[in-house]
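Excluded from the complex is one protein chain; the other protein chains are retained at their positions.
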Amino acid sequence: MSDFWKRFSRNRGAVIGVVILAVVVLVAVLAPVLFPQSPWRMVQRPFLPPLSMDQYPLGTDALGRDVLAGLAYGAQVSLLIGVVSTAAALLVGIPIGALAGYFGGVADDVLMRFTEFFQTVPSFALAIVLVAIFEPNIQSIIAAIAIVSWPPVARLVRGEVLSLRSREYVEAAILSGQTSATIIWRQVLPNTLSPIIVLASLMVATAILLESSLSFLGLGDPNLMSWGYMIGAARTVIRQAWWLSFFPGVAILLTVLALNLIGEGLNDALNPSLARRGR
Amino acid sequence: EPVTGGRANVVIQPEPPSLMVGLVQNGPTQMVAGNIYEGLLRYDTDLEPMPQLAKSWEISEDGMTYTFHLHENVKWHDGEPFTAADVVFSADVFLRETHPRLRTSLEHVEEISAPDDHTVVFKLKQPFGPFIGIFEVGTMPMIPKHIYEGTDFANNPANNTPIGTGPFKFAEWEKGSHILLTKNEDYYEEGKPYLDEIYWHVIPDAASRAVAYETGVVDMLPGGSIENFDVQRIAEMDNTCITDKGWEYFGPHSWMWLNNREGPTSDVRFRKAVMYAMDREFARDALWNGLGKIANSPVSSSTRFHTDDVTEYAYDPDKARELLQEMGYDGTPVRLLPLPYGETWQRWAEAVKQNLDEVGIEVEIVATDVAGWNQKLAEWDYDIAFTYLYQYGDPALGVARTYVSSNIAKGSQWNNVEGYVNEDVDALFDQAAVAVTSEERQELYTKVQQILTDEVPVAWLLELGFPTIYRCNVKDLVTTAIGVNDGFKDAYIEK
Amino acid sequence: MAITEPVLSIENLTIALPEGADRAFAVDDVSLQLFAGEILCIVGESGSGKSMSANAMMGLLPDLVRPVNGRIVFGAVDLLDKTEAELMDLRGRKLAMIFQEPMSALNPLMRVEDQIAEVFEAHRLLTPKERAARAVELLTEVGIPDPAKAAKAYPFQLSGGQRQRVMIAMALALEPEILIADEPTTALDVTTQAQILELIRDLQQKRGMAVMFITHDFGVVAEIADRVAVMQFGKIVETGTADAVLDDPQHAYTRKLIAAIPRLVAGQAPTRKEKPPVLEVENLFKTYRTGGGLFSKPRVVEAVKDVSLQLAEGETLGIVGESGSGKSSVGRCLVRLMEPDRGTVRLAGQDMAHLKGEHLRAVRGSIQMIFQDPYASLNPRAKIGRIIAEGPMAHGVSRREAYKRAARLLELVGLDVSAADRYPHEFSGGQRQRVGIARALALEPRVIIADEAVSALDVSIQAQVLDLLADLKERLDLALIFITHDLRVAAQICDRIAVMHQGEIVETGPAHDIFNRPQNAYTRTLIDAIPGREKELAAAG
Partner (left out) sequence: MLRFILMRLMKAAVILIAILTLNFFLIHAAPGDPAAVLAGEAGAADAQFIEQLRQRFGLDKPLLTQLGIYLGGVLQLDLGYSYRQQMPVADLIFARLPATLLLTLTAFVIALVLGTLAGVLASARVGKWSDTVISTLALLFYATPLFWVALMAVLVFSVFLNWLPGFGYETVGANYTGFRRALDIAQHLILPATTLGLFFMAVYMRMTRASMLEVSRLDFVKTARAKGLRPGIIQRRHIFRNAMLPVVTLAGLQAGQLVGGAVLTETVFAWPGIGRLMFEALTQRDYNLLLGVFFVSAAMVLLFNLITDILYRVVDPRIRVVS
């Protein structure tokens, strides 16, 4: 474990990533304390430029709402959706991948065709359709993101399981009379953990991007102040108020960047033998 | 002095599904097709009728017979002559089948006949005050009989190459890019039109439309083309004129449906509280550039028979809280359906939500797209829902439908969606529609407006102002009550 | 071979490893001389610095690893002083190298002929056409069957031995003065290994090259070396002529290495009283079908063909044969990691060849397996205690009891009880193999199958593990099937031996008979190919 930290902290990018992410998490957690009033509240005249009033350092939007408060609450939404939808995707992808990889044969064929099928549908388009159909709200957004992002998990887990399956220690476990369920759970899955963790950190980043893209197209949850929503809403006023789309964009950029850096750091630290792959 | 020649570059948004205005009556279709097709009449900005295909007309004393005399040298774009038979075919056959809004008005008609090639007579079953107001091109466009008679209207291949009598002819349509109309050299009005061609640019993104105007790609932005937030900036540009004329006939009136059947909104005190809670002035200034008027009555101020003598609801959150307290509102959350027509409406819903929040009403915005919104309204699956409707110049055409109880029916969002029932109101609207004199009608409508503003079946918002923006050297662009929808036959570009 | 002037001499070479490596210097103050026309073998266990020395001569040290002291003198100049451009000119022309892994040492995407032609291209020699012609000539010279066809082939279309020949052809293309061979035969099976050794020896004699041959196998040394240098921990501990070092090792380390080599002479089978068979295998068949779909034909390999075997209680049966002969397949059918197509496997009278589900799980305890790879056979995320206790627990033994048993077993295989609380990566290969043995014993099996159980270990450790196995077998009265490709190992531990070739058992008999009086022609080639055998026989008289 300490070994892991040593390797991880040697990676400068990863440390920067952790710092950025920590700030984002902190802001998200403290948002209700820092900005006790709803981010939807119209507090000043519309289109107040940044730095023109001390109280609203990032200015106000088309309805006179505090941009900084919006950013803080947006962090909550982005992180929540990123983490929950990734967890959901893992919950779907890991079992499918594990079953396909472990049992092989027909099960593998069926499950992989199923996975392939989901990969053939252009994923962003599918996400749009799903959200539009089930009406944009946080549940449908999370579901849509999970649905389009589980296939890579399944493939990764399958690949790992496939190679682990023929590892001698798994064969030893078979010989010692353990049941398939025990073997998958105790011998195989724990050893797929590191690549899954790495993938998961990158998936959170992708999920945040996806959510913001959906929001940008007007397919966000209208009751949640998210970064994508802020950019989407600011698009039509980009000429008179660049800051409305600029700051949330930077927030997304930094968060996604941080997660990617962390993902790479984790990869280097957890799978020193595995070469980096651009995903 | 009008100058001949030149091209108009106009924005069209969204891309119309078809230009066959007899089949499709949505906004963009009407806007483009108004140049190709014509009605018998036009209306000036005071909603007084003006000649178009009919050069003159008479209404009998009893208000039951309308006789139109047609221009004599009118030709369809394919060269065939336009005659009274076309009028009878259009009104009696074609549009009765395809035009639901006109169909309702034509129910008052006993018979349509053509005594000769250039005379058409509409005989009514009983007097119908607003009847003279249904002859503009969007309501009763003239359809060529020689092309459509006996065919399957909806699938007639000619729909793709519309043939009308208008000042411009259909030339080319590159889907997703532009529509080109060219001058009708054989137009029956001497010297018109002035322009050589009209390019309708399909630019689906509001911000890009603004850029298109700024960079000189287009010269005209019909109402609603750009987001309201951009209007002021664009209007301040050099050589740029702006007018909110040309919407008098439509009188776009916005309100929020309040579900009168169930939930907190079924309580009149709650509905009044909503009226008091909303800062409509802020919404107009922040979201509509200060254009438009606060709607204080169900009848728009540009529509006939409007009155100001009604209960007014100024922004007064305290009063709203009082009313809520009085009714014993228990904090039940209400669902709010924004209008899925762009950012302004979205922001407006957010502002209203915030307004209501402040007086203690918990609001959950439900996101839908156009289809979902239509369905939810038609199925009455909402608590509060934004909308705006046209008034077509007369309360009998555009106002009564929203409030009379005979108009409560699932499956459409163009009727009494809120489920408001008041027999007095029903009776007053019925009488007013068939009353012969204007004075009589005014009296009845005043009464109705007073009752309605007292009971708040819906929460009126604004009489919308949709500004048309154009280069100042374009003259006579908007000359009638339907503005750009009436075609560009008068417009010319000053050198 | 009285040559006085060395073609190349390494003087006090010291190569530093980057920070955080397992030791400071990969090569520490090494001096060596290489004479024309001789084969110098460098031996030593894994990690002793053999490859690093060789790489340093080529100027091909990995990044961050650099020589810090000493000289490599080649033709009056110090190679360490040369610029990269000068070295480039020498590489391939004066100094050539072949590597251990023939699978990965050739570019998979290039035809063999192009890869050979590149050597000429690199030194701007010949026209493209001539280069192609030379490639075929070279391939002929290294004895590839159908050289013209091989020239057009991609590496994956050739066998391991053939690829190694291609590597040699490439190295010889410009008739270098020095050939460095870094374990070129380790990845090959015995028969192929023998051929390659012969080829190198022949070419070396024909051309009078100097060859530096790196290996960890003393059998190979005996076969090919003129002189030997022994390395340990980056230092040379002993040099001398092959005979001197092999027959009369001076340094303790060398002695230890040589002592650990399994002797070929199989002990005269102790005349045991006939014991009843515990495992009877009859007419076992296994055919693999891979690939293939709606339209394409599957690849069919008959890995096991009509194999019958008997294993008596307390007996050790060796299964030997070259790579791919089906040894592992038999083993896996016996333990039912795989279901045989046909045949019976009677374990104490019960046919377990086609049992399924719970029944299979129940009988599994009686037959266990020890695996080849000490790294892959232990779950890296489980503690040793759990690894051993899991089996008994799966058969209903209580947790406490199972862990107690694990502790006893650890002691039995010579590990500390505290090992139970540690993870596999904290142990060396030999120790891990002991854990693997303990795990196999945990279910108190009647029969153990050991598939290449010592192949991955260094000789000295190999010896320890083999001793342990022999000891346990005796104490616990186990029957053992020992699968190996290494006949020396088989000779040391087995009572009886079965020789496999292309899925069939071609000969079975007592170990002594097999080695001394092989009946089958294939068995004979196999035994003839054992490196160092002649020398050993000579020594034995």
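Labels for the chains are A, B and C, by order of writing; each one numbers its residues from 1.
Throughout what follows, a contact is a pair of C-beta atoms (placed from the backbone, for glycine too) under 8 Å apart; a residue touches a chain by one contact, two chains touch by 3 or more.
Everything numeric here is computed off the predicted structure, so don't read it as measured data.
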Tell me the shown chains the invisible chain touches, ordered by label. A, B, C
Could you tell me which of C:104, C:159, C:283 or C:428 touches the chain that is not displayed? C:104
Give the residue, chosen from B:43, B:199, B:257 or B:466, that touches the chain omitted from the document. B:199
Can you tell me which of A:120, A:139, A:166 or A:180 touches the chain that was removed from the display? A:120
Pick from C:96, C:138, C:443 or C:505: which residue touches the chain that isn't shown? C:96
What residues on subunit B make contact with the chain left out of this view? 7, 9, 14, 17-18, 24-27, 100-101, 104, 154, 159-160, 174-178, 199, 201-205, 207-208, 211-212, 215, 217, 340, 368-376, 378, 390, 401, 409-415
Missing-partner contacts on subunit C, residue numbers: 58, 60, 88-93, 96-97, 99, 101, 104-110, 118-119, 121-123, 154, 156-157, 167, 170-171, 291, 293-296
By the contact criterion defined above, which parts of subunit A meet the unshown chain? Give residue numbers in ascending order. 13, 116-117, 119-126, 128-130, 132-135, 205, 209, 212-213, 216-217, 228, 231, 235, 238-239, 242, 245-246, 249, 252-254, 256-257, 260-261, 275-279
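Here is the rule we go by: only the chains that are shown with their structure count from here on.
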Make each chain a node and each touching pair an edge, then name the shape: line, ring, star, complete, other. line
Taking mean CA positions as centres, which chain lies farthest from subunit C? B
In angstrom, rounded to a whole number, how far apart do the mean CA points of subunit B and subunit C lie? 87
Let me have the rounded angstrom distance from the C-alpha centre of subunit A over to the C-alpha centre of subunit B, please. 45
Of all residues in subunit B, which touch subunit A in the complex? 206-207, 210, 227, 229-230, 233, 282, 286-287, 338, 342-343, 346-347, 349-351, 353-354, 357, 364-369, 372
What part of subunit A is in contact with subunit B in the complex they form? 38, 40-42, 46, 62-64, 132, 135-137, 218-223, 233, 235-240
Could you pull out which subunit C residues touch subunit A in their complex? 335, 337, 361-362, 364-365, 367-369, 371-373, 376-382, 387, 390-391, 394-395, 436, 439-440, 442-443
